[in-house]
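This report refers to the structure that appears directly beneath it.
The complex appears here without one of its protein chains, the remainder shown in place.
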Amino acid sequence: MRQRCNQLTILLRMVTVGTMVLLAGCIARQPNSRLVLTPSEFAAADWQEVVRRSRDSLVNFAMWSGDEERNRYLRGKVADELKRRHDIRLRITPLSDTADAVNKLLTERSGGKVDGGSIDMVWINGENFRTAKQGGVFWGPFAERLPSIAFFATQARLQDFGTPTDGYEAPWSRAQFVMAYDSARVSDPPRSIEALCVWIKSHPGRFTYIAPPDFTGSVFVRHLLIHFGGGAKACWSVFNRELYEQASAAAIERLNDLKPFLWRRGETYPATLSDQNRLFSNSEIDFAMSYSPSFASEHIARGEFPPTTRTFVFDEGTIGNYSFLAIPFNASNIAGALVAINFLMSPEQQLDRVRTLGDVFPLELSLLTPEERRQAQVLPIGAATLSADVLAAHLMPEPDAEYLLRLEREWLKKVLRQ
Amino acid sequence: MAPSLSTASYGPAFWAKTLAVIATVGLSLGPVTLLVLTSFARHWYWPALLPPEYSFRAWKDIASLSSGITSALATSAGIAMLVTVVAVVIGLPAARALGLNEFRGKRTVIFLLLLPVLTPPLASTMGVHALFLRYGLTDSLVGVMLVHLIPTVPYSVLMLSSTFTNFDTNWEAQARTLGASPLATWWHVTLPAIAPGIAIAAVFAFLISWSQYLITLFVGGGHIVTLPLLLVAFQRSGDQAIAAALSLVFLTPTFVLFATAARFLKPNPSGR
Partner (left out) sequence: MSYALDSVRRSVHLRIALMIAPALLVVGVLFVGGLGIAIRQSIGYFPLIGEDDFTSAHYRVLFDDLEFHKSLALTFLLASASTAISSLAGLALALALRDIARCNRLLNALLQVPIGIPHLVMAVALLHLITPSGLIARTAYAAGLVKVPLDFPVVVNDRYGFGIIIAYVLKETPFIALMVLGLLVRLGDEYHCVARTLGASSWQRLRYVTLPMAAPAVASGALVVFAFAFGAFEIPYLLGRTYPAMLSVVAQRHFMSPDLTERPEAIAIAIVIATITCLLVWLYMRLARTLMGVEKPMIF
């Protein structure tokens, strides 16, 4: 008993000391004036000055973390390179949904937390950007002053799902919606939306889509909206109420029409991309979809999808978009964020990322050096990935974010809850 | 004397006991075995009954520093240790008062202590979040530790009060009459007697803090990454093997602590 008592004492002492040490480390981050600058200071400053100020600092990067390959790549190779080149430590804050970060920033803004924020940069686009911009939670404008912006095409920089960026976010990567199927199971995949609907009805229980407001599920129903609204020919870049009401009524009706033929009779839907992928791997459904054209090849390489998996896009085209990097209004390390963003946008980094993760190459080829252009043109793609030409030929731009928001709400009300 | 097994032969009682033992073994070892298999499986899809290929990839990823797991582990452990210390230190005097005395309002106090333990933390955490936002405690380790105190402090008090209920103050009185100072009495008489109770309370406080998810997410804002948060993130990202491996890492301190606590607790206290 005495020995146990002594053990207890020693343990208590260790823990108390550890406690003090931990507490000392707990003192809230004081905003470091070296790392914080106002947009006007940035406009007037020299870029090298910003780079100098950002040395030996920590940048917190909040990004959607649903793809472990991407997380690993950013946490590993990219972070190492950033540290080596600019002496900046990159720390990833995982998000299961970018809306969470927007929510947090909006709350902090209303709550008066104007500095010392725990996020320095965010990976964002679409309706999330719109909500954030309207809420005034981003720092800027800054994008046009970054050296790397020169490599992006103009239309990539100006608007995001119809919302003008105004320099509050800088373009980073590109995505385009593709459908995947197992060619061993499905010998003749439907190539258009109408053909897909016919296929679903003749193969009950073998198809589903991710529930909106997940971004992949959301873009799937957006395709139906565009289909019933007259296709890509109609003008989707500005919100048109009549167009929306007519197209959404037809789209919702079709979705409800298809409901009994879906997986689980449409009573429940996979909640995330990985849920859907699991169903596909387990042969519960015959199609999978994603914003990432290389996702099938990636999963084949990891042994998760059968090697006979292939991807396709609809004849009438699929939606593609850019995604961006933005800086919260209360970021603790603005200088570091600017340098990190510029670094991620640079051609060298883009080439490396596309080579590793198989993303669509986002930069404008004519704006690169001949060597970079050559490298971009010989980037390897997986067996299940469509070529850049095919993707580009079937590209549809995103509709205005208002279409998205309203459609998601209506889907929840009129399809899910029926 | 209890009826011995030999007289039961193979009647219904025997089968009930066998079933019960099988159920117990299945319930306890089943999930863990499943997790172990999944963590070593290269890919394990329909209709394979056992993983067709094995690999160490998930475990190698966990051990590598770029997975963010080591820092989440350190954060979880640090928070849980601190919370345990505070919970026990605050809980001891309150438990003593509760366990040894009867007083008006005792039932109210017990009720007030039960509420944070049994009530789902959603509402109070949402309110606490607004409070912490004003004082800059969100996204911070201190803030997360403070919310972890909500379930652990009352739990410690209530657990320790049982220990004190069984504690006979006469021992202390005797020590005092023999000339021991209050401090010496506490150290040599009280503490050894309640040490097992403290150990159990500490173990449970640690485990409660260790497995918190929602309140850490709300108050930590996703910035303070503990193991449960990471576990959910990995589970949602579809990497089954890593999620399983991480679950096992997560379970290890639990079992270690249970085993340690079991040494303090006599197997079958009867007739105290």
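Per-chain residue numbering starts at 1, and chain names A and B are given in the order in which the chains are listed.
The working rule: a contact is a pair of C-beta atoms (placed from the backbone, for glycine too) under 8 Å apart; a residue touches a chain by one contact, two chains touch by 3 or more.
If you're wondering where the values come from, they're calculated on a predicted model, not measured in any experiment.
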item	value
Shown chains that the omitted chain touches within the full complex	A, B
Residue in contact with the excluded chain [from A:Asp56, A:Asp80, A:Glu267 or A:Asp315]	A:Glu267
Hidden partner chain, touching residue among B:Val147, B:Val189 or B:Ala202	B:Val147
Hidden partner interface residues of chain A, rising order	97, 99-100, 102-103, 106-107, 110-111, 128, 131-132, 205, 211, 264, 267-269, 271, 278-279, 282-284, 416-417
In chain B, positions touching the absent partner	1-3, 5, 16-17, 19-21, 23-25, 27-32, 34-35, 38, 45-49, 90-91, 93-94, 96-98, 101, 103, 107, 109-116, 118-120, 122-128, 130-131, 146-147, 149-150, 153-155, 157-159, 161-162, 207, 211, 213-214, 228, 231-232, 235, 240, 243-244, 247, 250-251, 254-255, 258-259, 262, 267-271
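In this text, only the chains that are shown with their structure count from here on.
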item	value
Sites on chain B touched by chain A in the complex	42-43, 45-46, 53, 61, 66-68, 78, 81-82, 84-85, 130, 133-134, 136, 138-142, 191-192, 195, 198-199, 221-223, 225, 229-230, 232-234, 236-240, 242, 264
Interface residues, chain A side, partner chain B - complex	1-2, 4-5, 8, 12, 15-16, 18-19, 22-23, 25-26, 28, 60, 62, 65-68, 71-72, 75-76, 79, 92-96, 100-101, 104, 107-108, 111-113, 116-119, 272-275, 277-278, 281-284, 302-304
